[in-house]
Every structure is written in structure tokens, then in C-alpha cells.
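What follows is a single structure, and I will ask about it in a moment.
Only a part of the assembly is drawn; its chains keep their places, and the rest are absent.
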Amino acid sequence: MAGNSFGTLFRVTTSGVSHGPGYLVIIDGCPPGLPLSVDDLLPDLQRRRPGQSSLVTQRDEADLPEIWSGVFEGVTDGTPIGILFRNSDQRSRDYDDIRDKYRPGHADFTFDAKYGLRDYRGGGRSSARESIARVAAGAIAKKLLSRLGVRVLGYVVQVGPIRAEIPDPTAVTLDQVESNPVRCPDAAAAARMIDLIEQVRKERDSIGGVCELVATGVPAGWGEPVFDKLKADLAKGLLSLPAVTAFEYGAGFAVAQARGSQNNDPFVRKDGRIGTETNRHGGMLGGISSGEPILLRVAVKPTSSIPQPQRTVTRSGEPTEIVTRGRHDPCLLPRFVVMGEAMVALVLVDHYLRWKAQCGPG
Amino acid sequence: MAGNSFGTLFRVTTSGVSHGPGYLVIIDGCPPGLPLSVDDLLPDLQRRRPGQSSLVTQRDEADLPEIWSGVFEGVTDGTPIGILFRNSDQRSRDYDDIRDKYRPGHADFTFDAKYGLRDYRGGGRSSARESIARVAAGAIAKKLLSRLGVRVLGYVVQVGPIRAEIPDPTAVTLDQVESNPVRCPDAAAAARMIDLIEQVRKERDSIGGVCELVATGVPAGWGEPVFDKLKADLAKGLLSLPAVTAFEYGAGFAVAQARGSQNNDPFVRKDGRIGTETNRHGGMLGGISSGEPILLRVAVKPTSSIPQPQRTVTRSGEPTEIVTRGRHDPCLLPRFVVMGEAMVALVLVDHYLRWKAQCGPG
């Protein structure tokens, strides 16, 4: 109830802070019989990892998961999957600044307001390093989904004013996404994004962007029709990530300017099933998946930590300045992609199991 | 788990369909001692009511709530508040069309795909009439919030291409919102919106728009920092409403083009408390309220039911056409406002109680 768990039937609980011993993750509800090992988690953890390129922070974190339970003789056994990550790169440093001053754009002030105290070291519980737990859980969710023919893929479609051209979101491949450090499948746009991020870095600043996420292979029928609509849970999952400020699916904000006669997608017969001719509905109708690809976009704000002086106040309210030291990504988008994928996968697996409970066979 | 409840500590559960006897609502967790009567629910129910103007559907629904429990001698007594609404305007009609054909933009197909059958009369469980239950619960939430100095207000800021100018969202009053049938506090824009909606109606079409929602008086400290971020739960609450396709808070999608140095709001001392000079963060940092006004915007798609022929298929997949009969709003926005307010209020009350449990006095 204090908000450190996500999901209902595939339930992920995390604990940990960036500058303590490490993170614990418990995943409860995974069906038995899924082959699983650390190797299944490493690719996505590697994509999340800092220091992959000059575009992202150069910290060296081992990011190696230890699976402590839930897997027996190479397959999940139905008991909770316990995973831990050790924090390895905690250089001793002076935290006086962030202990006593509130960093703009960060949760320092709101943590103090809520709890009366906070672990100020590196952001404590609000550090984005917590996403390592989500990415590990998401990798398991993705593996489950892949057995059902569902694929979740994200990529960057905008950095600052630069927008990618993606003719067909469902045709984007993981290889395309991983072919450049900004994770944008439009190579020309990617090159310009990279230039922009390098320039922003030199200017000791940061820049925002937009990530698009696509889930293909989701059958019609997942999602609960009233409060737990699939679109609602996807919105929650993605907004629960740090720095996300906006969410849309299908036509998104563009519906504001649309007429019903344009916006409605005609139903047609497709490949022996019923589908829609167009997909402005982003794969969800009435909160339930339609069988068409699920299309989402989220905005990610520019990194709050920037290596230039910013005005702020101390804990007692005195005006002051702060310069965020340390290494921070000038643009969060490249590393965000895999975090977004993780949350989408977690939501989808959860709704798959909910569908199975109420509407599945048996 | 089948998604007909919302909230954790202030928990709303609804049942009912548009063409059955009516709706039941149970609100569990309301603190005792709140003066409450049907009169507290009527204003918002009236704002949600169809037939208020030529802009909205002309059905005549009584929409009178009956409070069956939870209130004793004029105040809440801590036990669950049971409310029922009777469906009064069920004209007998021919449902053959929507029984056998899938209406574009509606949940007909996805309900069939999920459950194998559906109550096809007037949308059944997916009918927007379900929002009557939410608006009633939201009115109670608002009353609780008002005792804490919190006000939630929504209004229309865009219909089709017409955008309102709102110099200061926190200065908008309920009277301004209610001063015109489109519920847009910018009178000039409102007039043009009304003209557009009338034109769209004549063209047998519908039009989308954007609703802005503002919560003032929320103290710093509400919201859980990881998965149940306040922004995440607000996104979920609003996306759980029918026709909502997009959500943003604060600077929203505009952060994609922003630099960190612009986007971060400097902390300053304000009126004896710590606040921020600007409010691009929309009143939430790290998922926790900052004490600044909470600013949200959602996109609402054009009404799917339009009185012109649309291409679709039958349940068996045969191509056909459908004309949605009945009275439907050509633009959902005017009536949406109070539904959006309800969801925001429900989320805020829930997080207030969660704050109280973990961090409150005692």
C-alpha cells in the first residue's frame, strides 16, 4: 500500500536505494515451467546499463542479477522469484550539497515533505537505479509473453525538436533499434539526435524526448472493461517511471481535432479473424485489447540533474544555488526504452493472467 | 480483480448496465463524521446529466441517487456507503443491429472476444452511463477534500482545432466553467466551440477535444514514490474513463522539446513554505505532490456513435454497414468535465488516506 509493488497476479515488489547495499526484487505469481536463468535477464539489463556510449552516463555498475529463488533445475517452480542486485559503484563523496539543498526537478523536497527525512545519497529511493529491478522483472514478463507470441518493443521517436519517421511501427526490429546508441530506428533522424545530445552535453544541459512502444501479437480480449482498462494500466505503468510526463495511445492527443467519422476504425475481416482496417484505436477498445497492435507513446523530460548552477533553497528555505555533480545522461531516452518495454510487458502479463483466471479454459 | 473497483483506502466498486434495472455503487473506507446527504451528490450529477443543452444528448434520465447505507443521522458512520441509481429511460427498441454488428470505436467486438457473449443493449457494461456511479463517488471525495482545503476543477480547453486561452488555470472558477454549455471558461473560445459542435451535429458527425483539470490546495507529501506515484494513479484514473486517449501533467508532451535548464522549476520560499517559482512540474515531483497546483490535461476522442453509415462486420465477420441510432452527444467534452473531476478527486482522497496511514499523526 506504500506503493512498492506493481501488478496483481504477476506482482513485482522492489526495495533498495542507490547508495545502500543493493536492490531486492520479488516476483510473485509467475507460472511454473518457464525455463529461466540469469542469461534471460542480461540482454535487457545490458540495454538499461549506464555507460554504453558517450550519450549516457559513464558510471560502471556491474548490474549482475542473482536469482535466489523461484527457479529450480532451470525452470520456474511457481514460488516467488527473488532477485538481488548489489550496488558496486558507490564512490565515496561529499553529499553535503544534496543533503541540505533541494535539487530542482528532483524528489528531494517532496520526500522530506512526506516522510520528514530522506536518504539523500544519490536520490535514495527516488533514484532511477530502481528501474534495474523493473527491467529484470520485465525480462521475465517478456519471456512469458514470447511463448504466447507477443513481442514488446520500444524505440525513440523524438529528441528535442528532431522527430523520426516510422512508416510502420510494427515493422521495426530490435536490431534496428539497437543499431545506434540513441535507439531510434530512423537512421537519419538518429544521427541528428546524437549530434543534438552531444551538443546539449557540451552546453552542460539536458534534453527531453518521446519514446514509442509497440506490442504485437496480443490477442483480442485482454484488459478489464471498467477501472482496470488495459489503457489505464499501461498509462499507470509508464507514468510510474521517473521523468515520464505524458502518455498517449493510438491517435492520442490528435483525437482532439478528429471527427468521429475519421477516427473510428472500420471493422473488417483479416486473416480469418475480425480486425480493423486502420488502427487509430491503438489496439484497445473499451479498455480491452482488439487484436491489433498496441501503440503507445510517452514523453520523457530532460534530465533534472545538469552540471550548471541552478537556483534553489536549503531545507530551511534559504535561497541558494546548486550544481549537480556526478555523471548523468544528457538525454534519458536511449536508456528509457527498455524501462518502458518492461512496464508494458508487466502490464500485459498481468492482464493475460487475469484473462486466464476469469475467461481462460478449464 | 475483474476491474470493477477503484482505489485502495477509499475504494469504489460499481455494478450495472445501461439497460438493466440500474447501477449499484459501494464506497468503502470513507472516514466517519462527514455530513452527507443526497443533496451533496446532486450538483455534480446534474452536471453529468444528459440533456442539459442542445450540445449534449437529449435523453431524460432521472439520475437520482438513493443512499442505502453508510450515512446515519446525516453523517457518514464509517460503514460502506451503498448508493443505487435506477435506469428510468429505457425506451423499448430494436437492438438487432448492435446485437449482430460491431459498432466501430465501441467495445462490442472486444467484449465478445473476452467473454464470449455480451449485453448488447445500449453498450451494456461499457456504456458511459457507468460514470454516474463515479460521479456520485467523486462528489463524496470532493466533499472530503474540501474540508482539507483542496478543490478539484475541470474545464474544456480544446474542441477540434479551437483552443481556449487560460492565463491562469488556478484562477478559473466553477461559475466561469458553468457559464456556458461547453464548459470552457474562455468565453470567446466557448462561443466558437459551440458553433463548431452545432455544425458537427448537423453534419451527423462528432468531434473530440481536451479537458484540463486543476487541483489546488493539495499539500506537499501525497503520493507514493515508486509504483503508485500520484501522477501514475491520476493517469490510470483518467484513462479508465471511456474515450480518453491521452494524458499529460505539467509541461506534458512539451518536455520533449525542453532543455533541463528550462524545464526545472527553481525552488523558492513562498508564503512561509517552500514552493517553486514556476510550475512546469504540474504539482508533482518524484510522484509526490509538491504543494503547487496539480495541472492535468486529457484528450477525449470524438463520440464513436454517429448518425451516419459506417462500414463494419457482423459477428460472423461478414462486411456490412451500421448506423448508430439513438441520441448521442456530438462532443463528449462538456459532460466529461465532471467525470474527470471525479476521478481526480477519488485519486487524491485515496492518497490522502494512504499518507495518513503511514505518515499522519498518531
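Some observations on this one:
Per-chain residue numbering starts at 1, and chain names A and B are given in the order in which the chains are listed.
Keep this in mind: a residue touches a chain if its C-beta (ideal position, glycine included) is under 8 Å from a C-beta of that chain, and two chains touch if they have at least 3 such contacts.
Bear in mind the structure is a predicted one, so any value in this text is a computation, not a measurement.
Sequence-identical chains in the complete complex of this entry number 4, based on the file rather than the 2 shown.
Operating definition for what follows: only the chains that are shown with their structure count from here on.
Distance from the chain A centre to the chain B centre is 26 Å, each centre being the mean of its Cα atoms. Residues 1-6, 8-9, 14, 102, 104-107, 109-111, 113-116, 125-126, 130, 158-161, 200, 205-210, 219-229, 231-240, 242, 244-261, 263-269, 274, 276-277, 281-282, 284-291, 299-306, 308, 310-313, 317-319, 354-355, 357-359 of chain B are the ones that touch chain A when the two sit in their complex.
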